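Just one protein chain is left out here, and the rest sit where they should.
For reference, chains read A, B and C in written order, and residue numbers begin at 1 within each chain.
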Amino acid sequence: MTSKKNLGQTRAIILIYSPDQPGLVAAVSDFISINHGNILYLEQHVDRQNHIFFMRVEWDLENFLIPREKIEDYFQTLYAQKLQLTFRLYFSDDIPRMALFVSKHSHCLFDILARYTAGEWNVELPIIISNHEDLRWVAEKFGIDFHVFDVKKDNKAEIEAQQIALLKEKKIDFIVLARYMQIVSENFINQYPNKIINIHHSFLPAFVGAKPYHAAYERGVKIIGATSHYVTTDLDAGPIIEQDVTRISHKNSVEDLVQRGKDLEKIVLSRAIESHINRRILVYRNRTILFS
Amino acid sequence: MTSKKNLGQTRAIILIYSPDQPGLVAAVSDFISINHGNILYLEQHVDRQNHIFFMRVEWDLENFLIPREKIEDYFQTLYAQKLQLTFRLYFSDDIPRMALFVSKHSHCLFDILARYTAGEWNVELPIIISNHEDLRWVAEKFGIDFHVFDVKKDNKAEIEAQQIALLKEKKIDFIVLARYMQIVSENFINQYPNKIINIHHSFLPAFVGAKPYHAAYERGVKIIGATSHYVTTDLDAGPIIEQDVTRISHKNSVEDLVQRGKDLEKIVLSRAIESHINRRILVYRNRTILFS
Amino acid sequence: MTSKKNLGQTRAIILIYSPDQPGLVAAVSDFISINHGNILYLEQHVDRQNHIFFMRVEWDLENFLIPREKIEDYFQTLYAQKLQLTFRLYFSDDIPRMALFVSKHSHCLFDILARYTAGEWNVELPIIISNHEDLRWVAEKFGIDFHVFDVKKDNKAEIEAQQIALLKEKKIDFIVLARYMQIVSENFINQYPNKIINIHHSFLPAFVGAKPYHAAYERGVKIIGATSHYVTTDLDAGPIIEQDVTRISHKNSVEDLVQRGKDLEKIVLSRAIESHINRRILVYRNRTILFS
Partner (left out) sequence: MTSKKNLGQTRAIILIYSPDQPGLVAAVSDFISINHGNILYLEQHVDRQNHIFFMRVEWDLENFLIPREKIEDYFQTLYAQKLQLTFRLYFSDDIPRMALFVSKHSHCLFDILARYTAGEWNVELPIIISNHEDLRWVAEKFGIDFHVFDVKKDNKAEIEAQQIALLKEKKIDFIVLARYMQIVSENFINQYPNKIINIHHSFLPAFVGAKPYHAAYERGVKIIGATSHYVTTDLDAGPIIEQDVTRISHKNSVEDLVQRGKDLEKIVLSRAIESHINRRILVYRNRTILFS
């Protein structure tokens, strides 16, 4: 099952960072203009504290003089090495492949599948992985492969090796932990650096770890939140992609928070996935630059 | 200088909590009705986890059969001891007296003074206390006494004793720390339990302590907040009264956060003050019941 | 297919309004207490401008002395006629039956089905009605009857008669227009007064009618919204149940607004449905009292 959004002409997208220096915007936009590329979006940002330059440019390849397979090489040779640019080049018709990891909660899974089947995202979803059978019926409704791995304390390394093999076989580009209630190992994370998106059910860095709604209730906060972030080896401390919040009151029980939080979680996670798919996120020193 | 809002007839306000048991609403509303009081507002809440009943009732004293000076005694004798109620009784024409503590930032001070001089609040503000001279000109513009106490590491106990003496002399009912950059001692806090309102410039419990905007920037959050709370001996961990948040992005520097945060801080602090003045806050086990 | 949330003991819920007068809370809470009912929630509100009293009480029937089938009669005889109360009585184990009307957009439908199949709502959903075949596959995935009525300009009255017959046959209690792109007739509406919930894709009363996102774009607003409301014969002017908003900017095209609006629409509609199911809404003079 495939969801491909018709996006017209193929576009190239380049994400760049480098030490800040005068002339960077001019240089990059010049590269595109003189080769007859039409810039569709250009956004730059300078982190003045650390003197780092960030940029995302998207351009139409229709009349571009450089063949797409040579763009990376040309840009590297003519600009990147000279200007100390670190860059990633993408093409809009390279459709990323996503794997979902779930446990028992269905709200994020449904939200993702609803968008996917409606063709909202330029992504493929070949596989859903879980540590429980509970959501198999959902995956099957939508005709997507569902694999259960019975993770236990003593077989984690072994299971993860099997999971990685399966992910490689399915040519997965990035992973979404859609309320997957397991901590993944350092080894697993290192296979997919800044390519595993998690949803944490609190307004991080408040309430790291398990049972954040209980902790929020105990602390008596007046607002709860949800946070999507890339997974790093530091638990719940990876680069934040999206956050959102909703107001609560003393009238709300822990169960109310859990219930209301679900709407936050699913929207915040889906927005993060969309930004990732559209190559709008650049990670630098544990913070995200989120281009619009 | 006095700000008194004309609020029509005198009203009585009672705040109650007790172990939950059937018949509490009926009993309390009955007490008022059979004595010809007209209930203006009634709000109750049951904490089902801890089985505690909370209630706030406000009624018109115009035709009330019990003289106001005897209400407390009658209610205690006839209801409270029988039903194990803990209660506080207030009258709308008893105007609370507020002291402000400030340091160098003026935004909260201006916001409070603007509301105070416009007569929005039923409060008296006889005194502003600071550890710096910087904001004397503001206090003087508004004709309010301004006292500077030069707090140092080795004279804190002594200075606080002087401050308490001054607060007692001025018959202060509650204290607002309007970006007062000093930690007050346990002894000071114990003089005004649940009567010292602080504004912390983060979405607590995230970023406790000093320099929360720097910490928020470092962590790369996408939303910042402010929190007003009662001061307890546990730093930044007292009962939360109000919180609010605003969205930020990677484009914002620490200075931007500081600047934007000011609007949050002043509104969140002023809302907490207003709720306190209007006797809408009940504290129970480090959480606030905030009646509407 | 049925979704029944286990809610423990059966509870009675009463929604009341009346001309304001002293003693109403005492009278109603007394009725429950003296008959050994345990009040679980009580919320009252007085509209001081129009002198109307509103109340919602929910109590446990476990030890209630009056048999459930006689409560309405007793309350009517002993209280309602004497105090001019208008009331509706519900029981928590009477599960309302909902019909969905859809057209081509799937986002609201998926959100409702996700909650329904997860058992979040105490509701039955026997039927989905549409004017197009497009979403039949979704209904079939979830095993729910899907009926298409080919509404045209000249057959509206006839089609609506068929729809009403079907709704009556299925014993439908209330209807949700989940982005159903047809205007329903006065006759249809009168069959279900305050029982048809619509989602309008704007922050009403701004942008009434068709193509609100285009209108919002043209007007250059910085925030867009969605509104759920009961359908009345006055287009998009019925009592508002829920609204929510999200921030946009000049960067967003009409298509962006349509896309972002979907998340608002589905959450705002689902919240309204939940409030309706839980008997928390009272309509008075085209405004809703939304008990918490």
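To be clear about the criterion, contacts are C-beta pairs under 8 Å (C-beta built on N, C-alpha and C of every residue); 3 or more make two chains touch, one makes a residue touch a chain.
Because the structure is predicted, anything quoted here is derived from the model rather than measured.
Shown as candidates are C:Q21, C:N63, C:T233 or C:N286; the residue that touches the absent chain is C:N286. Note that of C:N63, C:Q162 or C:S253, the residue touching the chain absent from this view is C:S253.
Residues of chain C in touch with the missing chain: 45, 47-49, 54, 203-207, 219-223, 225, 239-245, 249-251, 253-254, 286-290.
For chain B, the list of residues touching the undisplayed chain reads 106-107, 110-111, 113-114, 117-118, 120, 141-142, 249, 251, 259, 263, 267, 270, 292.
Within the entire complex, the positions of chain A that touch the omitted partner chain are 22-23, 25-27, 29-30, 32-34, 36-44, 46, 247.
Quick note on the criterion: only the chains that are shown with their structure count from here on.
Chain centres computed from CA atoms place A at the largest separation from chain B. If each chain is reduced to the centroid of its CA atoms, chain A and chain B end up 42 Å from each other.
With centres set at the average Cα position, the gap from chain B to chain C is 37 Å.
Each of the following residues of chain A touches two or more other chains: 249, 251.
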